[in-house]
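What you see is the complex with one protein chain gone and the rest in place.
== chain A ==
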Amino acid sequence: MNSVQLIENDVVSVSDSPSPILKMKGISKTFSGVTVLKNINLELYKGEVHALMGENGAGKSTLIKILSGIYQPDANGGSIIYKNNSVTWSGPVEAKKQGISVIHQELKLSPNLTISENILMGTKFPENKFGMVKWDDVYHKAKEILHSMGSELNPKTIVSTLSVAQQQVVEIARALSYNADVLIMDEPTASLTDKEIEKLFEIIEDLKKKGVAIVYISHRMDEIFRISNRYTVLRDGEWINSGPIKETNPEHLVKLMVGRELNSLFKRHTKVATSRVDDTKPALEINGISDKRVVKNVSFKIYPGEIVGLAGLVGAGRTELIRTIFGASQKTGGEILVNGEKVNITSPNDAIRHGIAHVPESRKEQGLFLNMSVKENIIMNELKKFRKAGKLNWKEIDQKADYLIKELGVKVSSSEQLVANLSGGNQQKVVIARWLSIGPKVLLLDEPTRGVDIGAKTEIHKIISKLAEAGLAVLVVSSELPEILGISDRILVMHEGKLQRHLTRQEATQEKIMFFATGGE
């Protein structure tokens, strides 16, 4: 039986008919009674980029985990045909051996080891006859792979000293070192600069030519339309549609993903904020602030009711700037004024006391208590108010939490639900809800919609806009220019720690922002 199949394989590969290198047929997956994937179909052809699309929670990650051997489909839950053989992988190691490589969204590098070790990790290191590692060969091999990607990184560098973007390059290099036939990229550009994205696309084009089939996951439409050949859309664990990318457009894809029409991105109605400036005090005024590492002598003002976008490339110091304002990083110079009064902020606690709220960049590590319920995450800042003689009143806490959950439209089964089990968008709403309870005057948001699906993104934009209307001064850091352009009244552009340019909403365009962000004067 087996041999017959093998012969068939040969015939197929010789005849060069366009049969897929990998075919998933009717894949289903259930976790303890909950159906996560239902009857999914996916076909991958050699040398194509296949965009896998869907909102968060649509089942993309689970599908990838099945594809890469981390999960097995249910019994009778469909089959995977790889190179014309029906396969079941015992685990990710076997899948990798067979030529299926994954670049995960969250980096999986060993930070204490060198670049070369990380790249070649999982392959056999070159050894001499005594079984000792030949380090020169290791470095050389790693360097070759890096070169093939056009990267000049030194393979002897320790990974923890690299920027996130550079680490991403290492991650991709590692995936390439396996000589993959199928390469899965899960939001590979999330933390890359435009230049690095260009580089990545060149690499992808190169891989396409070599016949690698690439599964590409991204929330960024422009990327999808630039590099993909075909697409597959999932929604709520079900297969919705597949087809050539040429026969669709962004609006159509969004419609398939969310199951309803969306007026592209959220556009805020802004008032022209000029007349007010004279008679109102700025809610937040920053004078010549610097930190130890990047931020150099930054000054700006934000007025109540204003949303100011903070644009710039990765590493420009945006996160550092708002962390310094919030007291999470040490300030080495300059002053901060809230409502016209100078305040002394040396810790997040001081900032909170002066009415400054901060939604951090990394939701899971810095924003949430994943071990706790939605209710407790929402109420953590406000616990003080629910004390009577030192004792917490859980009944009142429940009521307040339920109120905020409703107010912000957080989708939960109950307020007791673990926050870890929510989707990215709902988690972000929980973080924002927490800050609303302290009645802040200034809201600092760091990448508020990163890794959030389009539907939730729009909702978060609406929440931000509503908060501004209620009189908050909002500073938003975002790497997505359409987002910055969509919600900001004014835009500050940072470059290498300095405030490079101040743009009004009217004059700002993506091109202008990028011009100043890359150091244009």
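Heads up, the rule we're going with is that contacts are C-beta pairs under 8 Å (C-beta built on N, C-alpha and C of every residue); 3 or more make two chains touch, one makes a residue touch a chain; residues count from 1.
Quick note on the criterion: contacts and distances are computed from a predicted model.
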Checklist outcome for this item: Among "Cell wall polymerase", "Ribose ABC transporter permease", "Electron transfer flavoprotein subunit alpha" or "Carbamoyl phosphate synthase large chain", UniProt's protein name for the complex chain that is not shown is "Ribose ABC transporter permease"
Next on the checklist: For a quick check of understanding: of A:P360, A:G455 or A:G497, which residue touches the chain that isn't displayed?
Outcome noted: A:P360
Next on the checklist: Tell me which of A:K195, A:R226, A:K292 or A:R387 is the one touching the absent chain.
Outcome noted: A:R387
Checklist outcome for this item: Out of A:E117, A:E223, A:E306 or A:E376, only one touches the absent chain, namely A:E376
Item to check | Touching the absent chain when the full complex is considered, from A:M121, A:V314, A:A328 or A:M514 | outcome: A:A328
Item to check | Absent chain, residues of chain A that touch it | outcome: 30-33, 326, 328, 347-349, 351-353, 358, 360, 365-372, 376, 380-381, 383-384, 387, 390-392, 394, 434
